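Removed from the display is one protein chain of the complex; every other protein chain stays in position.
Going in written order, the chains are labelled A and B, and every chain counts its residues from 1.
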Amino acid sequence: MQHTSTQDTLVGLFVASGIVGLFFLALQVSNLSSFVERDSYTITASFENSGGLKVKSPVSAAGVKIGQVSAINFDPKTYQSVVQMSIDSQYNTLPEDTTASVFTAGLLGEQYVNLEPGGSEEFLKNGGKIEITQSAIILEKALGQFLFKSAEEKK
Amino acid sequence: MIEFLQHLGENTRTSFTKLGRGTFFLLQTISGIISVLARPRLLINQMHSIGVLSFLIITISGLFVGMVLGLQGYYTLSDFGAEEALGVMVAASLVRELGPVVTALLFAGRAGSALTAEIGLMKATEQLSGMEMMAVDPIKRIISPRFLAGFLSMPLLAALFSAIGIIGGQMIGSGLLGVDEGAYWSQMQANIDFQDDIINGVIKSIVFGFVTSWIALFEGYDAIPTSEGVSRATTRTVVNSAFSILGLDFILTTLMFGD
Partner (left out) sequence: MDNSVSHQNSLVSVRNLSFSRGNRKIFDNISLEIERGKITAIMGPSGTGKTTLLKLIGGQLFPEQGSITVDGKNVHQLRRSDLYNLRKRMGMLFQSGALLTDMNVFDNVAFPLREHTHLTESMIRTLVLMKLQAVGLRGARDLMPNELSGGMARRIALARAIALDPMMIMYDEPFTGQDPISKGSLVHLIKSLNNTLGLTSIMVSHDVQETAAIADYIYVISEGKIVGQGTPKEIEQSPSEWVQQFMTGAADGPVHFHYPAKDYVDDLLSTGKRY
């Protein structure tokens, strides 16, 4: 039972470093930090086809992540996919005529929403809707069209 | 044939009685935890010999496992032009599987075997019996603090293992092989989910900590009090812990990531 204080210190260090490890995993490794802390506002966009987009897929503008997809629903009236996105509130100057497209990062990478700002003076607000959208490119569709075209050209 | 059946029957019976004794032992141990909380000094002593002394082996192993994952992941991913996904790959493998599983296996070898040998020898040298005659319940005084310490140390050790592994992977990936550091972290953050990955990983390591400490302490307590009996019990601790950890990992993975 001697050296009690050294032992206490070591145990304290051990527990502290374990907790630091847990915090590191929570804040630096996982996405916890992206939906706690920061304020955000929500905008929606309707796509013909949202492809492989998922909840939590990134939303970026000019290659920088500015938010993430918070919900994806099918609209039974328009037969479109309604994508809800929460955008970091520091990026509150997106013009109303912004274009939203579903892109793929690399050939096999994940899909994300790319926002291309337009020239309007009015900015999107919470609950705003992006009118101009471009659907995901479905690889099978694109390939099919390409093959069909080249077959026609040969005739 | 009849001999075989008889043998099988006998084995079944002994394993069931052992399971029964083990469960009873576990219940006693858990009920003893309350009295441990009243005397935190006992817990700190054990956190020292179980957690602190496993610290080095866990951190060094974590670093190397992370570095190997960085190398192997890079070679595989660069074939598809997807080096940016290295961070996701390293973090997902560590947080979901390797962190909890490898930590638990190392823990069973480092701390579990030591616990079995310690308890087994205390039994062989009549220390446990002596305590009982001094009206001190050895379960409360000896077993419960060790159980609680093992059970608390495991998630901390596993978190350390994963965190250091991820840093090791980053060191190799972006330090040596030229993966963009920002991409390493941002892809990781975009794809590793707090609830699905981190919390599930922690739950796994808590389950493993519970089972490994239970096995180690029970094998020691149930050991035949001779040198041979203690050595066999120590072996059984490592073997049974490894089986339980890997089997439970499969079951937990199916439940957690199955959908």
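Convention: a residue touches a chain if its C-beta (ideal position, glycine included) is under 8 Å from a C-beta of that chain, and two chains touch if they have at least 3 such contacts.
Values in this document were obtained by computation on a predicted structure and should not be read as measured data.
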Of B:130, B:182 or B:247, the residue in touch with the unshown chain: B:130
Subunit B residues that touch the omitted chain in the full complex: 121-122, 125-127, 129-137, 141
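One rule holds in what follows: only the chains that are shown with their structure count from here on.
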CA centroid of subunit A to CA centroid of subunit B, Å: 36
Subunit A partner contacts - residues on subunit B that touch it in the complex: 44-45, 47-48, 51-52, 55, 80-82, 84-85, 91, 95, 153, 155-157, 159-160, 162-164, 166, 185-186, 188-194, 197-198, 201-202
Sites on subunit A touched by subunit B in the complex: 7-8, 10-11, 13-15, 17-22, 24-26, 28-34, 56, 58, 65, 68, 105-110
